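With one protein chain removed, the remaining protein chains of the complex are shown where they sit.
Take a look at chain A:
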Amino acid sequence: MTSLLVIIVLVLLAVALWQLTKIFDLTQVGSSSDDSQVASDNDNNIQGYIMFGFLAFIYIFTIYGLLKWGHLALHTPASEHGTLVDSLMNITWVLIFTVQVITQGLLYWFSFKYKGNKDKKALFFADSNKLEAIWSIIPSVVLAVLILYGLYAWNNIMFVDKDEDVIEIELYAQQFKWTARYAGPDNVLGKANVRLIEGINTLGVDMSDPNAQDDIVVSELHIPKGKKVHFKMRSQDVLHSAYFPHFRAQMNCVPGMVTEFAFVPTYTTAEYRELPFMVEKVSNINKLRAQKSADLVAKGGTALDPYTFDYLLLCNKICGASHYNMQMKVVVDSPADYKKWLSEKTSLAQDIKAAAAAEKPAEGTEVAKDSSIAKDTVKAVIDTVKAVVAKVAMK
């Protein structure tokens, strides 16, 4: 409600200003010649000074922003290639700030310095091949450097060597949830297709594929520190994008195809939490949350939980109404913890068997007298259809 009030005040302010200019116009009645709406020397002078003021505003606002919001930007990268990305980013930033400060400075300084008046005549300066050459060649050279560095980094990041020792994990996206599938001891993911989705096999894993037998499906992503993780991504419905901001990693998930991205985590979750910048960030966030909680409690609501840092996987491609809440917790473990965590998980094959076993007794009591022949026939038909569909799908 306060904001609405603010808006009303602003509108009133606008009206007041407009009234002021009306008065200003009226005081100039005597000079209502035809060029009264063309800038006069007086206007040029005033506007020239405001130009200078605006330059100051841009500079001050930039510095203020850097001091006040600079710490909000993602800090220490948590992956190996992340440092490469960040160093290229920093070089680019230095360049951008230099060019920005110089060009804005010149633009507004000239505007101030050469504000017009009736007695002046501008310099007729139409062209200069030398100047054009300077400002074509300098950007070309600078960009050549950036392009080369960028391409070097891009090729390093995006292409996974076939012989490299990696952990294969499937990231599976659907509205509005992430699921992960681990390749298991054989480190090969079983085939899968959405046409095979059935019951608890929500990823459509082809259980007839021998590679699928040891696959493990989980809803919380654990990865080991110091080992290259090779993500294979699928989506079952619309486009999603797997975005790991702290690892400087992102790739779209596209229905009908498998996309990939690989990185090496360099800090475990526990280690990353201990980094000084993160300690400060979390305490800052918790201060804000405490304030908000106090407000909420005063209004009769429940207080917010204090925040502890966790790596996150976010969806970063508009995917539907609840796009804003599609996330998965990511945990980077030490290699030993990772092994332990994974060994405690049951494979999808076991899960399916268990589910079937749990269902069977219930079915058994009611349909026990059904002819087993009819049941088998139905099952056989279903299997054949499934196999055919799977074959078509794999094509």
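One rule holds in what follows: a residue touches a chain if its C-beta (ideal position, glycine included) is under 8 Å from a C-beta of that chain, and two chains touch if they have at least 3 such contacts; residues count from 1.
Everything below uses one rule, namely that contacts and distances are computed from a predicted model.
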Protein name as given in UniProt for the chain not displayed, "Aspartyl/glutamyl-tRNA(Asn/Gln) amidotransferase subunit C", "Phosphonopyruvate decarboxylase", "Putative zinc finger protein" or "Cytochrome c oxidase subunit I": "Cytochrome c oxidase subunit I"
Sole contact to the chain not displayed, among A:Ile167, A:Ile197 or A:Val218: A:Ile197
